[in-house]
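I have a structure I would like to understand better, so I am pasting it below and will then ask my questions one at a time.
Apart from one protein chain that is not included, each protein chain of the complex appears where it belongs.
Chains: A and B, in written order; residue numbering restarts at 1 for each.
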């Protein structure tokens, strides 16, 4: 039944809402082929319709199927475009190879153009006052003083922090420390995060 | 290190950086919560960028471990966040509504009431061209002849101006007409200063743009 393949395509895309799947080249080719078949049938029947009015409904149904296929194909691409944009904001202008594989060649072209357009816009920010642009892809989360509470498990001794403060890490002492500077010590078992 | 009073134009009063920051923060909040794209506040953005630049130069003169440097850096990060989030929110709307925004902005440019900055308008037009080309190259050029057109009117997405929003009245506004779409019972309401309401965006859109109400 016509119109079914395109629904399969959409369902497939819908199954994975969070990330992008492999571009389904094959299905799209099949759907476009279906459209050509329908179109040809309609062209033939449309010429005959003037004599045989009963064909009119068939032509209408095929036309509707054609419109529907077009609409759904565009929806599939549009939905992927949204996901591809997210990739630019997440990964930057260079995509990891395993992600790049999921895009078709035309999609990758579009991604590059999107990326360039975005870069051009960001560079233009503040140009009137001599600013060299802002990278909008950073600073997207509200800044937090990223401290965590930790318990010291051993007599480690002095720890000098990035901002110059010195902390004395004695066994069983508790501290509030910048997350970034604790990670190594947590991994080494010197500190334990208190949740 | 002092914040300078700023001269935004010869005939305006001197406005402090503090006021500009507060205004920008309101603009950001409104932009996050309004269904449509609002008139840009590029003057505020540039003012803050100037302040940030100035502050960063001064901070770099201090030793890295100076507590003041730390405090100023934290504040600058907060301001950068507002600016970035504000501009990104606008880009998102430009991308989503690109066909209708490009059309409407063309008309607005003629009457000098642009909502977009020149950079944003350039971005919008480029985005639209790229989108159209992509869809043509991937699908439209391959479908049967008569169906190949990129139909702008069918592809356009419009913001839902009838969607409901929460607002707070900054000053008293009387006589807002809430249209009754099914019957003839239009309702008229007053927004007292500091009162809060939920209603459709369309009747109060202008009040958001002129600062009489704040979306919350």
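As a working rule, contacts are C-beta pairs under 8 Å (C-beta built on N, C-alpha and C of every residue); 3 or more make two chains touch, one makes a residue touch a chain.
Everything below uses one rule, namely that contacts and distances are computed from a predicted model.
Participant: Among "Elongator complex protein 5", "Glutamyl-tRNA(Gln) amidotransferase subunit C, mitochondrial", "DNA replication complex GINS protein PSF2" or "Acetolactate synthase", go ahead and choose the protein name stored in UniProt for the chain not displayed.
Facilitator: So the chain that does not appear here would be "DNA replication complex GINS protein PSF2", according to UniProt.
Participant: If you put the missing chain back into the full complex, which of the shown chains would it touch?
Facilitator: By the stated touch criterion, the chain not on view contacts A, B.
Participant: Which one, B:98, B:128, B:165 or B:213, makes contact with the chain that was left out?
Facilitator: From the options B:98, B:128, B:165 or B:213, the contact with the absent chain belongs to B:165.
Participant: Given that one chain is not shown, which residue among B:88, B:122 or B:197 touches it?
Facilitator: Selected residue, touching the omitted chain: B:197.
Participant: Spell out the interface residues on chain B facing the chain that's missing from view.
Facilitator: 1-3, 17-18, 21, 25, 29, 32-33, 48, 51, 55, 67-68, 70-72, 74-75, 78-79, 81, 85, 154-166, 178, 181-182, 187, 189, 194-200, 216
Participant: Residues on chain A that touch the omitted chain in the whole complex?
Facilitator: Interface residues of chain A facing the absent chain: 60, 63-64, 67-68, 71, 74-75, 78, 141-142, 145, 147, 165, 176.
We take it that only the chains that are shown with their structure count from here on.
Participant: Take the average of all CA coordinates in chain A, do the same for chain B, and state the distance between these two points in whole angstrom.
Facilitator: From the centre of chain A to the centre of chain B is 23 Å.
Participant: Under the stated contact criterion, what part of chain B meets chain A in this complex?
Facilitator: My answer: residues 45-46, 49-50, 53, 64-65, 67, 70, 74, 77-78, 80-81, 83-85, 87-88, 91, 95, 119-120, 122-123, 126-127, 130-131, 133-135, 137-139, 142-147, 155.
Participant: Show me the residue ranges of chain A that touch chain B in the complex, using the header's touch definition.
Facilitator: Those residues of chain A that touch chain B are 28, 32, 35-36, 39-40, 66-67, 70, 73-74, 77-78, 81, 85, 104, 106-107, 109-110, 113-114, 117-118, 120-121, 124-126, 128-131, 134, 136, 138-143, 145, 163-165.
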